[in-house]
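Down below is the structure, laid out as structure tokens.
Note that this is a trimmed complex: some chains were dropped, and none of the rest were shifted.
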């Protein structure tokens, strides 16, 4: 079974994305093991790898880089998404006096150069501004992003955690189109379905990426209850687990959501695409939505 | 006395609208009695009847339809507004597993066909999407609405309870202009005056319809207090009741609000248009606004 692909114009991503933010939490970070994870994704048609400069304390990109160096040809079989603008006092930024955001042209450009080096590649398929920066000079940032695309070092540009006004502001200073917004979205984080965030992306034809589609385990941690029972029932009927149901719930939305899933278990990686075969229809979608919010729609 | 008319382009509505959501709560639902209510409206120039497929558990449209069948010519003297997209586990949708919204082309089209049949008419003057649907595929919904207008089965299309981003999303996939948004608006529900909902409609030149202009009785139920005293004083001076004052307060707004009023009492129906003769000026408008919010403006 191969997962669908989403055309974003300059690039295409796999509908399901493998998230590498905890790559360094695995006791085994050797290139061969990282490679095995990527291959387990590729076997399902999951070709898109989600990174960020800051993941693993600015160390996760290098773990992927080592695997790519060790496996010639692997780079060309995947798309690499990475992010920048968070400066936290750890790793290479240990001297920072506080956690802050930096969308200056100088920082964005330097961050991309470092990401290219760390991941042993000559191009980033998709670069995202990681967090909206209350101090963003959109002209400066926009010019830097346009320049990175023109140089070929970055194939496409997007944002993450932006609200509609943030997207409009940055886009207003760019010629390259922003192609996605990676936002938190799940049965627990439902605000974007009603606060205009998804509507804005749908109107612009921008498929969102969804981080924490399982709400970082909170979906499960809440203990027994109507939502858990319903997820378990649907999972049982589809021969899979509750996580696949939660992801299928996102896949059913017309905005063409691309969930980002991160796990270090090869076994669970091999079952990420189970979500694509969980049957989902409108009443079932609303049963899950209703159970999650604890009351019926108005 | 005849109430003003509001030109919405393809159609015109009476400034005051008669709401039929409780038509079935009246012990007397015979065609002649429903007809008497409509005639009591028409005598005042209230020509617009507000329906929804779901009113009365999917039964209110048929009550109006029986009256229209019994009174030849009555249909052409009124405008019918109806709504669709709420599927609740009652009446014809008793088998629904949960209350949900359905803006799919298939559901919207089938709902309109059913409304035409129930109300014994060949056209709906104004069709509204009843609630914003977090699962709306705007291309699908927009195409269906455009098609219904092209077919002549629906003369104009609008929405209800939409936020500005919902309107923009749906409109972006339509050629027919959306002509109104029916929202909750009253001295109790004042958010739309400041949160951009009314400003958006004013900017687009779309007169809103207002449901629950008396806040479903809450305006009265709150007991004695500055708001009640002020409404009573103004009503006394105008020789009418507090409800007419609350409606006059809406009529004074430049957005050209069309309040929807539902009552089963023939006597009260005959006095709906009293609201049009309550004097209202800017200081009085703010006295009511201030009394309702309990503190003066900043």
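As written, the chain order gives the labels A and B, with residue 1 at the start of each chain.
Just so we're on the same page, a contact is a pair of C-beta atoms (placed from the backbone, for glycine too) under 8 Å apart; a residue touches a chain by one contact, two chains touch by 3 or more.
Computed from a predicted structure; not experimentally measured.
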Practice problem: Count every copy of the one sequence in the whole complex, not only the 2 placed here. | Solution: 3
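Note that only the chains that are shown with their structure count from here on.
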Quiz prompt | For chain A placed onto chain B, the superposition rotation in degrees, Cα atoms, nearest 5 | solution = 120
Quiz item: In whole angstrom, how far does the Cα centroid of chain A sit from the Cα centroid of chain B?
Solution: 43
Self-check item: Contact footprint of chain B on chain A as seen in their complex
Solution: 164, 190, 193-194, 196, 198-200, 202-203, 252-254, 282-287, 289-290, 296-298
Quiz item: Which of the residues in chain B end up touching chain A in this complex?
Solution: 87, 96-102, 104, 131-132, 134-140, 161, 163-166, 168-169, 172
